[in-house]
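The complex is shown incomplete by one protein chain, all other protein chains being positioned as in the whole.
Right, subunit A next:
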Amino acid sequence: MKNQSITLSTAVAFAFMGAATTASADTLRLLTWGGYAPEEVVAKFEAETGHTVEVTKSNNEEMIAKLRATGGGGFDLAQPSQDRIAGPQQEFGIYKPIDLTKIDAAQFIPSMLEATKINTTVDGAVYGVPHVWGTSGLVVDTKSAASVQDYTDLCDADVAGKVSYRLKRPTLIGFAYAMGLDPFAAYGDEAAYSDIMSQVEAKLIECKAGVKTYWGGGDELMGLMRSGEVVASMAWDTGGWKLNADNPDITFVAPASGALGWVDTFVLPAKGKADEAAYAWINFVMQPEVAAMITAAAGNFTAAQGADAYAADDLKARYQASFPPEAIDNIKWYPPVPAGLEAIEGGVLDRVKAAN
């Protein structure tokens, strides 16, 4: 009996060790957004490098929550937005610095690489490099809601009951800009930021009666817009372009007060085990041809130098229609969110949700 159990436990121990060795170096556990790691790209990468890739799809908040729960373990490469790197790093220490010598900098658009490096620097170390960028603004059915040109137009009486937006921080920021305030300038000053947020809160409560519902995910928004139940909404540019492909009346509009620009990055989780594979993946997907494949899948453009040449013509046409040159200059890029601001925004969002 005793001997048997010893044999059994050794067998179990060996099984675990076996599992541990197979899960090392060559498996890249990628925590990313839907569309950022299309099947064909993964297959090409696996064929070229011999590494295998496990893709987990997520969003900004979940990525940080997952990494926080494990102290930065469980994944080898993650893709949060650049404004969500410095704050969580200071607060939770979930990332590790990027070794820039292992990155082929020539593949990146220089201005984007520099901006991201500055935004993701904590204590002199760089934690992120840019990958995919895009904007959020308005998706409008131009036939029935042409009057909607800015975030605050969503409160107009003539579209009441037919508008939607997310109850999340981009909405607070967007409304603040549309109301003539400058929330990004107040990031460093908690009192000033609280003041701006309370003005936005009053506005959002005033607008609530005319909102159909607060959408939670991209698919929900697509359903609302396609069925015509909603004619104007806050949304990502890709969402608008996707809808435009089905129904030419619906398109993405850069708001008068400026679209909000985000950059999703590559970061290394603190306890990632396959750094070599992670660097290989970064250098692989930043090649112009591969970056164009990701643009085709995700709908957004990347920070890869020269990838535009490979992008599909209809996507380029939609991009140019939504973004005349002055709208591009007017994009408000998210600066890093200082730790603790979420608590102020959280209170505002809770009160708006509870208001009648």
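Simple rule for what comes next: a residue touches a chain if its C-beta (ideal position, glycine included) is under 8 Å from a C-beta of that chain, and two chains touch if they have at least 3 such contacts; residues count from 1.
The rule we apply is simple: contacts and distances are computed from a predicted model.
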Hidden chain of the complex, named as in its UniProt record, picked from "YqhG family protein", "ABC transporter permease", "Heme exporter protein C" or "Response regulator": "ABC transporter permease"
Option touching the unshown chain, where A:188, A:216, A:306 or A:324 are the choices: A:216
Listed residues A:44, A:68 or A:96, member touching the removed chain: A:68
Touching the absent chain when the full complex is considered, from A:26, A:190, A:308 or A:342: A:342
Contact partner of the left-out chain, one of A:72, A:88 or A:336: A:88
Residues of subunit A in contact with the chain not shown: 61-62, 64-65, 68, 88, 90-93, 161, 167-168, 208, 211-214, 216, 227-229, 339-340, 342-343, 345-346, 349-351, 353-354
